[in-house]
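With one protein chain removed, the remaining protein chains of the complex are shown where they sit.
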Amino acid sequence: MSVNAATVALGDGAEAHQQLFASRVRAGLFALFTLISLWITTSSSGVQSNFSLWSDKIGGTNLPFSVPVDLLWGGVTLIFGLMGLFQFIRGAAFKWRLAIGLISPLLVFALLARLLDGTTANLTVFFTSTLSFAIPVGVGALAGIVAERSGFLNIAIEGKLLFGAMVGSIASSITGIAIAGPIAGALFGALVSLFLAWLGIRYKVDQIIAGTVINIGAVGITSFAYLRILQPYSEFNRPIGIDTIQIPLLSEIPVLGPILFSLSPYFYGSVGLVLFFTYMIYRTRWGLRLRAAGEQPSAAGTVGVDVVKLRYRAMIIAGLLAGFAGSFISLSGTGGFGINTSAGKGFIALAAVIFGAWNPIFAFGASLVFGMATAATTLLSGLGVGLPPQILLSIPYVVTLIVVAGLIGRVRAPASAGRPYDQG
Amino acid sequence: MNTLRQFGSKVRVPALSIFVALLIGALFLVFTDIEVLGMLLSDPLGALALGFGRAASSYSALFRGAFGDPANFSKALASGDVQLWARALRPIVESVVASVPLIFVGLGVSVAFRTGIFNIGGAGQFAMGAVGGAVAALVFGAGVIPAPIAILLMMFFGLLGGALWAFLPGLLKARVGASEVITTIMLNFIASQLIFFLVSNVEFIQKPPRIQPVSKELSQFVDLPGILPIASLRLDISIIVALISAVAVSWFLFRSTRGFELRAAGLNIAAAKYAGMGASTSIITAMLISGAISGLGGALVAVGTVKQLSPGIAGSVGFTAIAIALVGGTRPSGVVATALVFGLLQHGGSLMQVETSIPIEMLLFIQALVIAFIAAPDLTLGILKNPFRRRQVKAAK
Partner (left out) sequence: MRLELKQITKQFPGVLANDRISISVDKGQVLGLLGENGAGKTTLMNILSGLYRPDSGKILIDGKERTFRDPAQAIDAGIGMVHQHFMLVPVFDVTESVVLGNEPTKGPLGSFDRATARAQVAELSKKHGLHVDPDAKIESLPVGVRQRVEILKALYRKSDILVLDEPSAVLTPQETEELFDIIRGLAKGGTSVIFITHKLNEVIAVADKITVLRRGAVAGETTPEKATASILAEMMVGREVQLTVSRSKSHVAEAILEVKGLNVLNDAGALAVSDASFEVRSGEILAVAGVQGNGQTELVEALTGLRLIDSGSVILEKKPFPAGSPREIATAGVAHIPEDRNRDGMVKGMTVAENYILNTYHLPPYSKRGILNRKAIAAATEKAVKDFDVRTPSIHTDIASLSGGNQQKVIVAREFSRNVRLVVAAQPTRGLDVGSIEYIHKRIVEQRDAGAAVLIVSTELDEVLALGDRVAVMYEGRIVGILDAKDATRERVGLLMGGVTK
């Protein structure tokens, strides 16, 4: 806070001490990783990793290339080493999250290369499945950010994803209109979110308990509805497929075209939403008041901002977003809704929020990293390569765990998140 | 009479919550019946009659599955035949069996809640305890060591497995402030993957011919003695251990200095610190105990009741336990009582599923409602007591 923070009351000193300790441990971890990377580098000399990309469209012309694995790992070793060095020198001031964010794509790639051990893998598929994971998580994280920035701890993202998935599938199947899915999913998500907000604001129910209630209820209701209605009457669960959009001109760029510019409209919608809300949060009046409500609600209240209404509105937006994200799960690909189809993505979204320090763009970046890890897992287990599938499937969750543990370090959450506001 | 009144006031909100939740559940049943919905416009009265009739028979199945069929009881009384008695008593015995894991995990979670920690990882801790117990059974069972000692070892490793799995979230929360909600849930997922891995790849554990992802028949290794005179009623010592655990937890919380510290920390952390109690130790201790109890339950259930280890061993026990801890008022006696009620619901639910094809996930929905009502007592009391009182409160604001 202020100048003489070093010797003040117990609380403050402990905080600074903790940060220093944390940074030391991180430096040690980086050093460890450096050594491990070095070992992997030496043990992969001579191994070639073979990749292929589709150069014009999905399932089109194959473009193979290969990279020596030891080169990849040499690079990783170097970077880890540098990170460890900087972390040690700069201490708590080192932007380690940014560093990890930047290295993780390379790391995943290198791990993939090592585990493949020569088997050819199609990277285009890898990238597209990364995105299909990142979209619900990233938009879910956006939902979490909007809510928490306003001061409401929203841990019910998982539940809203499930509801959005189910309602979206049903709507799309009944109406036969593709866009009915996301709209219905979003609206239902907003309803659920409103209920959650009502419990937490009006009745001052503990926000974590209220969120858990929604999550449990969601699993119960959606599973129940699936078994009772969707399974026997499967015409309610056959959503209209959503075609990919081919962006003119750009989608014809070799290699990049199939990867980035001929994707599902969901992807472009999600990116649009992320960018839109980043702008809104940081550059508009609404965003300013939102952040004030989350950090110091009394500051906003005493200048006439209606904090309670603001939080309700933020929660509705969060619900719309989460429901939308949920609809993606059941509407991308085929098959519609299945029991527990979100598989914890809502909680991973929460981790993305923390890792992205409550910034939508960083959180989306974190979701991409999670997506890469999951995609790598799917790729490997599909090829029957490397570690047993269960270990691979655990990776997203382990990564989340590490992220939330912050590799030991505290992030600054909106100061008033979780605390009900008493207006006068 | 004072104690009766006290009992009444403690039981009032939980009982009301369960009752109202069941009511809403019935309504939900009626209105998710496609046939009923289809008829609603053409023949509303007939539709409602059909709907409520079906709901009634579902609930009848629920109660018969939970407590037993009165017809069976009268037959058994008339003849005195042991087999008939077994048939009559089986439902309620199975309900108690179903409540055993709920008691354990409910106790575990409630210890954490008492200290102000949201341990959502009951399922994972239960599962890891199952792993510990199963492995111990496989290693020490089947005559390698005298049976009673093998049983004790099995329980010990169950405790250990669960405690270990809860240690990490506790440590992270104490040292770093990491949200235990996220860490415990992540560990739940990891635990189920781990079990999957173990029963699919580790020859020592896998059931021959190593095709299905299940473990060997654990009863071949360790067999828990049943406690009822009728052999076909399978209530074993795990219920006794569960009740002993409840007493132990109660004793710990209210009779030991450590328990005293945990309770103080959960109620008012500032005053606790001022009284010289360490916050970190309290958090870690609470999580260790919490995980240990869940783990013990896992071991007993895996080895004794289910008799094998499989990835779905924990089922929905984790979430149910949260509901139980909240409803039971985090007092061990309340937890046991609520767990028994939920055990009745659960076993009744399986009969309901068989007879009327209502999926058992229905119960999750009811649980969520129950938690919601408990957590918002004003809402609950307001709904039933006096709709006008709420408006008065609003005006005064």
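Going in written order, the chains are labelled A and B, and every chain counts its residues from 1.
What we mean here is this: a contact is a pair of C-beta atoms (placed from the backbone, for glycine too) under 8 Å apart; a residue touches a chain by one contact, two chains touch by 3 or more.
Just so it is clear, the model here is predicted, and its values are computed rather than measured.
Colleague: Looking at the full complex, which residue from A:L85, A:A178, A:V305 or A:I361 touches the chain that isn't shown here?
Modeller: Selected residue, touching the omitted chain: A:V305.
Colleague: Looking at B:I149, B:V247 or B:A275, which residue reaches the missing chain?
Modeller: For the chain that is not drawn, the touching residue is B:A275.
Colleague: Looking at B:A49, B:V202 or B:L267, which residue reaches the missing chain?
Modeller: In the full complex, the listed residue that touches the missing chain is B:L267.
Colleague: Of the residues in subunit A, which ones touch the absent chain?
Modeller: Against the left-out chain, subunit A lists 1-5, 7-10, 12-13, 279-280, 283-289, 291-292, 295-296, 298-305, 415, 424.
Colleague: Contacts of subunit B with the missing chain: which residues?
Modeller: Residues 254-258, 260, 263-264, 267-268, 270-276 of subunit B touch the chain absent from view.
Going forward, only the chains that are shown with their structure count from here on.
Colleague: Can you check the complex and tell me which residues of subunit B touch subunit A?
Modeller: Result: residues 32, 34, 118, 120, 172, 175-179, 181-183, 185-187, 189-190, 193-194, 196-197, 200-201, 319, 322-323, 326, 358-359, 361-369, 371-372, 375-376, 378-379 of subunit B touch subunit A.
Colleague: With touch defined as at the start, can you tell me which subunit A residues reach subunit B in the complex?
Modeller: It comes out as residues 18, 22, 155, 199, 203, 205-206, 208-210, 212-214, 216-217, 219-221, 223-225, 227-229, 233, 344, 347, 350-351, 354, 388, 390-391, 393-394, 397-398, 400-401, 404-406, 408-410.
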